[in-house]
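The complex is shown incomplete by one protein chain, all other protein chains being positioned as in the whole.
Read from first to last, the chains carry the letters A, B and C; within each, the first residue is number 1.
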């Protein structure tokens, strides 16, 4: 008999349910007797013993369902070692609940922050298997994370919609794409949507280069320009500041987000109105795309196999089209980001896409 | 031989191309010899004789294409009688170009503002036929405008995406829906997306009623709430102000749009974070939905018939599922809006949807 | 206290769940104490007392879900008065179970066949309210049925996909669209998808006219042609036969469906290959489109109101954009179909669409 805990932590994304279904299906198909404890709302559920027992029926029909049937919440790693408002030691509480329920393993689905805590729990002696969930695709140790391709689809759809208006009105449009501190999502959605200019955190932009590209398009008869701007895009000037200087500067930052700053600068330098669209949280919601459903199911089934084999302390990742296991200590605390020299960036530049560098 | 001018004015929307294709197809199928002059970028094209001759090939394959192949621009009615920066009389210029090209009729696709100018040109003796284009569905004299259902689809998709995140995180989410000064789009997208609270301009809201509804949901165990808020939503207090008072008040309005104000008030009164999503211009772009393609094609073909029969001075509209002609003088300057007593509102309330009244 | 039975009968379609959610929400919002008995798999559930009690939770989150949470089955009206294999009188069994559960009303969602049985139960003294479900839109007494617009969307998508292949290869393609004996679905999907030829049961076709239209397109340089053919399309010859003669003829009918017959005839007369695509059951599945979600919710809420007011013996329908009640005896046994003289047909012809007549 195996007793397995399950929790989803951090911002939700598509295919969390598909992945959990994969874990549970592979365990139950194996014939092993299994009890599943679902902790509600991320690590909070584990800390405060808020859980419910789950059966096969809970996982039926959820392959195509967005969000997470367990609920999620953010529990920042830097607060995980601090006691809560009632003085409770969170790490000890998690260990206590894990042992009290006599769990064989805890399966944790999450992104970067989540993995730091997961690794801490591993160091504390718990059996942990994790799954890489994030629309940002910024997890070290895996080529791909689930949620990413679904988010690309939604962001691309937004650019597609904007395209017809931009072309009809001869306007400059910015579509602000999620992705936290990395540019994978913006780069892919931008290329898929035919954006003329793509600005990502890994390649700080020079606003004059951006303006030049717009003017050049105008000169050649294209009266509209579409920019795909990552929410984490940063100018060369700001990228050159120290963390402290940047923090100081941001105190009086008057814009809701970076796209509005860029829009204003373009308007100042070209005299053209610039329209900003922010698809925002829609990018992490809705039914997972077929790619993510297959991908998350595959990772989930491998997590099941690791549990059956008693192989703990791994994130299930994806390398060269194969599902692999990656030691948690290698993953925790590292960030994957777009290399400015990556082939895909070079290819995008060959297509005439301006990165503002 | 018929010589027909064609122009699209105001914000673009889906199915403009489908409608123009309908006009041109019905003319050419009739066997009548026809020349089509497409004026570029709305009334500007007519004012400055910026046009090109169009053939059947221009209208091939555009049934499913968003935007407008003619381009569009806003030419506010209140400026139409003012001379341009070079002293040009715009109305006279339009008449001059119309007559110079010996047009038999001018087909104009547009919304409210566009129809005022169209009616003015009719009064000036030009033969005019118009088509009701707007995602707002606020044109008087027709049950439906094309673009509307496509925009409902996109706004609903946004709410669908937000739903999974709201449910997973137990959050309050506002999705701000377009619609200018009327609530059709928000009402329909809100109902389709299963919004719990719908705020529209025609039913000014009391923020305390909104908060009550959220708390009541919470009390009954629904930890998330979704609000569909029209961009033109207005509070009871603001609705009671005179136009002048409101204008004065708005001078120091610190929010990007009404949703952010509502979000802040909810946070103050409930202590809960509220997340705002603004799909914005995506709602007017992309391929028209099948409903709009059929609808716009039908209106377009009827416009063709009117031209062939020499019946001018009409908007082609839709009443009780039949395509009808409506005298332009009846349409111009009037607004259609959601009646607070409309059956659909009552039905929505019977479903438990809160309107904040 | 109200005790309400609920059942869905006949082929499933989109928005069945949305409609039931509407009924239950409006009842529970009213404050009335209500018990809901869901009969499983259509009339069978009522006949054999196969039901379960439903709570609000059963209706949460099903607005966007295709199919029916109650299951469905076909129970042909002509068999309803015959005893079952064990000699059970089905009508008496239904009455017995209705009374045994002390139901105040039975809400039945279905199409044409379902309404005949519903009316029979009304005649037998049961309190009945019905909702018009069918992708065919062939129910008398209502302008619209839910499922229809969702099916139009799916069939149109199929034509859209075929369009690119047809155009790339210069081929003749037939897309066979559902709709049983009427042409609403094919007519709307055909117009939305830009089909060149539309064949519907209400307008028997002459294959020579069809061939002429293809050749004429070819002559004018369009090397591909798309036909939207209703599954119930019929040739002039066959339409002229008596029912008996037709039945006799069909005995040796070698084709899977009418489209294959038409394809072969076109090939014989033009020498061109014709490709047939049959989207089939996909047309009745998947998440309901926003139009259907709003529409079904509105009808459902009105059904709730009728129950609260004790108004029984009605189908909730839709006339001139308003939800209305229609006496069941008026609905049962009648069919609504496309009039060959309907405006939409004339408009389609003005657009150059060939109906083969």
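Criterion: contacts are C-beta pairs under 8 Å (C-beta built on N, C-alpha and C of every residue); 3 or more make two chains touch, one makes a residue touch a chain.
Here the structure is a predicted model, which means the values were calculated and not measured.
Looking at the complex as a whole, the chain kept out of the display touches A, C.
Between the chain not shown and the residues A:12, A:58, A:160 or A:231, the one that touches is A:160. Only one residue from A:188, A:259, A:277 or A:337 touches the chain missing from this view: A:188. Although one chain is not drawn, its touching partners on chain A can still be listed: residues 22, 25-26, 28-30, 61, 63-64, 143, 149, 152-153, 156, 160, 167, 188-189, 191-194, 289-291, 293-294, 297-298, 300-302, 304-305, 320-323, 343-344, 347-348, 350-352. One chain is missing from the display, and on chain C it is touched by residues 8, 11-12, 14, 16, 41, 65-68, 71-73, 154, 157-158, 160-165, 167-170, 173, 256, 275-286.
Everything that follows uses one rule, which is that only the chains that are shown with their structure count from here on.
Chain closest to the overall centre, judged by the mean of its C-alpha atoms against the mean of all protein C-alpha atoms: B. Ranked by distance of CA centroids from chain A, the top chain is C. Averaging C-alpha coordinates per chain places the centre of chain B 31 Å away from that of chain C.
Residue positions of chain C in touch with at least two other chains are not found.
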